[in-house]
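All protein chains but one are shown at their positions in the complex.
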Amino acid sequence: MTLLDFARGPALQGAAFIFVVGMVWRALGLLLLHRNTPLSRNRDNHLARHGFRTVLSRFIPAPVFERRVSFQYVAGWIWHLGFFVVLLFFKIHVMFFQGLLGFGWPTLPNGVVVAVAGITLGVLLWLLGRRIVNPVLRYISTFNDYSSLVVTMLPFITGFLAFAHYGFAYETMLALHILSISLLLVWFPFSKLIHVITLLPSRYILGVKFWRRGVQA
Amino acid sequence: MRPDLNEVLRRRAAGTGNMVLVLHEVSHALDRLARTGETHVIDLSSLPMTPVELQQLIASLGEGEVRAVIEAEGRSEVTETGFSGVWLVTHRDTDDMLRGRYIEITPLPEILRSQDADIRAAAARLARKLDQISDLEEAS
Amino acid sequence: MIRRQQTLGERLEERGISRRSFLKFCTTTASLLALPPAFAPRIAEALESQRRPSVIWLSFQECTGCSESILRAGSPSIESLIFEAISLDYHETLQAAAGHQAEAAREQAMAENMGKYLVVVDGSVPLGNPGFSTVAGQSNVETLKRVAKGAAAVICMGTCSAFGGIPYAKPNPTGAVPVSEIITDKPIVNVPGCPPIPAVMTSVIAHYITFGSLPELDDLGRPKVFYGQNIHDRCYRRPFYERGQFAQSFDDEGAKAGWCLYKLGCKGPTTYNACAVLKWNEGTSFPIEAGHGCLGCSEPNFWDKGSFYAPLSTATELGSGTVAAGVLAGAVLGAGAGYAGRKMQEKGKAGPFEAPPVADAGQKENS
């Protein structure tokens, strides 16, 4: 079995299995915990709706914080969007999903995707540098933060090399690319990357908390 | 719907970009030949090029004064290009299938010269022939 | 035999083949071997002066496609010159002799050239029932072991002898194996392909004669000059790949426009062979040029690598079953973890709020 056979076969399968197990495990584990419900009277009668409003409003920083945190919001936006654009709109990726799901969707020209991937990787590298240089980030950063960032970057790096036919042979790079994705999948549920399922609910929870008290935040 | 063939051809013509690289290599080699007399051979089959690119390459080298055809286990063509010292050598087999295409940067491609072994064999053959002639003369 | 003692040069001369023709052959051979054209004279010199090596060709579980490819009987070409350079002493399909006579010729060649002859094998070797493939009452594996014993090197022509090929594919009913699993003490050159490109074999032999050694091999025993680069890298359709222009089906506009066949399952990017450069049928075309993706026939296990029409980057084993199993296992773990978490939360509700003071401290307790 070649490395590529391993990557396309057991590695991806195993990683996807672990990913699904981990995500369901954590999501269900969180949902089943006791949840404290307040007894005091609410100031607001549309908590669910307003909770969702907070979910949406937190996509951009409040004006008063703009000066200080816009950079990281924008950087976050760029690379998250870039990640999804590259993941979902690169031709070869869509072929992958088509193989998996049985249907595909329109894609972007390779030139656009390569540019987006380049920007995304650049932002990720910058964020890594920032995490090392910025005193606050350096102070609060743990192995989880660095590893998650690197594990997120790896598919970009290997993907670039595979696409550009740089570094090892194509099938080795493709295998490494798929393996790096497998690593990302395995790492996902057990690291801070889990925020993909917790972040929006967390906003909702805070939104309800504030709106309940008559604060539109 | 039928694709626009002209458009297809235009796109194919965009090619690999190797044509220009080869021309650069020829230029450098020719420069060396002029300065030091060092010869050089470029094996065109080792470089991927679209047929259109190859045509363009040959066209841009142009045609010179010499054009020779060698019949040796198939036809070979040796032509001097528009640039003296730059030769285009094409080997075909007995089925007239292309076997190799080379650009030689040299005053005279090796294949054109009569080969020592052939010369030796020819000398022997001619001597034998002369012997035969004189034998015939003696006999008459 | 007297003929075998002649050198190639003598034979060429005898047959009136000019030195120019020979030079032409050496030049094209050098270019096949990816040697600089300057190597042509050295090849010429070696081929001229060396004695012709004896070659024994063994056919096992095969389809004769490889022999056909090598010989291209209907089209004698410059390559046939190589048959002037070797002494093909045994080839079941080609030799005039038959039966005991044929076997005797082989035994004689082996005895005369002990330690020096080359063995070419096409076809895989069945290890199951010996009756699956026998020649003259001898099972393939016995023949191979016997013949290979005195060989200088073994050249495996075609994917079957090199990697097992189609007989080796699942479920491998004959227990077929490649030559390399049986012969481990001889140099082996694998020339895979289904069939392999004929020029590869002539070049390997030319190399062997010229340099007295086998050409540089990759980790799969293949000559690097032919198998060093993948088809994708030298494919004339490569620019379409770069631009993301893929044929979606075999009859769409993209296919007509000659776009990249990656999406239609082309294995070019992972197949190491010289098809895109040397091409087939005297350089006429190769599969991709004919409009079909590469099958990857010169790679090990090519038959078992999923559909020929599935893109390379798709998962081979991942499916809804995996996801369903994951959801189930995750649900079990999640329910367990949630239950355990609840128990811990409840444990936190039991017990006093404040830490009890050390008994003899005598401080006022106010919880």
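By written order: A, B and C. Residues from 1 in each chain.
Convention: a residue touches a chain if its C-beta (ideal position, glycine included) is under 8 Å from a C-beta of that chain, and two chains touch if they have at least 3 such contacts.
Keep in mind that, in the parts below, contacts and distances are computed from a predicted model.
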Checklist line | Record-based protein name (UniProt) of the chain missing from this complex, from "ABC transporter domain-containing protein", "Na(+)/H(+) antiporter subunit B", "Quinol oxidase subunit 1" or "(Fe-S)-binding protein" | finding: "(Fe-S)-binding protein"
Margin query: In the complete complex, the chain left out here touches which of the visible ones?
Written below: A, C
Check: Touching the left-out chain: which of C:Q101, C:S285, C:S307 or C:Q345?
Finding: C:Q345
Note to self: On subunit A, where is the contact patch with the chain that was removed from view?
What the structure shows: 25-26, 28-36, 38-41, 43, 54-55, 58-59, 61-62, 64-65, 68-69, 72-73, 76, 134-142, 144-145, 190, 192, 194-195, 198-199, 201-207, 209-210, 213-217
Notebook entry, point to check: What residue numbers in subunit C mark contact with the hidden partner chain?
Noted result: 333-334, 337-338, 340-341, 344-345, 347-358, 361, 363-367
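Please note the rule applied: only the chains that are shown with their structure count from here on.
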Check: Roughly how far is subunit A from subunit C, going centre to centre by Cα mean, in whole Å?
Finding: 41
Next item on the list: Mark out which residues of subunit A touch at least two other chains, giving numbers and ranges.
Entry: none
Next item on the list: Using the touch definition up top, name the residues of subunit C that touch subunit A in the complex.
Entry: 230, 232-233, 242-244, 246, 262-263, 269-270, 300-301, 305-306, 310-319, 322-323, 325-327, 329-331, 333-335, 337-339, 341-342, 345-346
Check: Any idea which subunit B residues touch subunit C in the complex?
Finding: 1-3, 8, 11-12, 14-16, 41, 43, 45-46, 48, 50, 70, 72-74, 76, 91, 93-95, 97-100, 102, 110-111, 115-118, 121
Next item on the list: Report the residues of subunit A in contact with subunit C in the complex, numbered from low to high.
Entry: 1-2, 4-5, 8-10, 12-13, 16-34, 91-93, 95-96, 98-100, 107, 109-111, 113, 165, 169-171, 174, 178
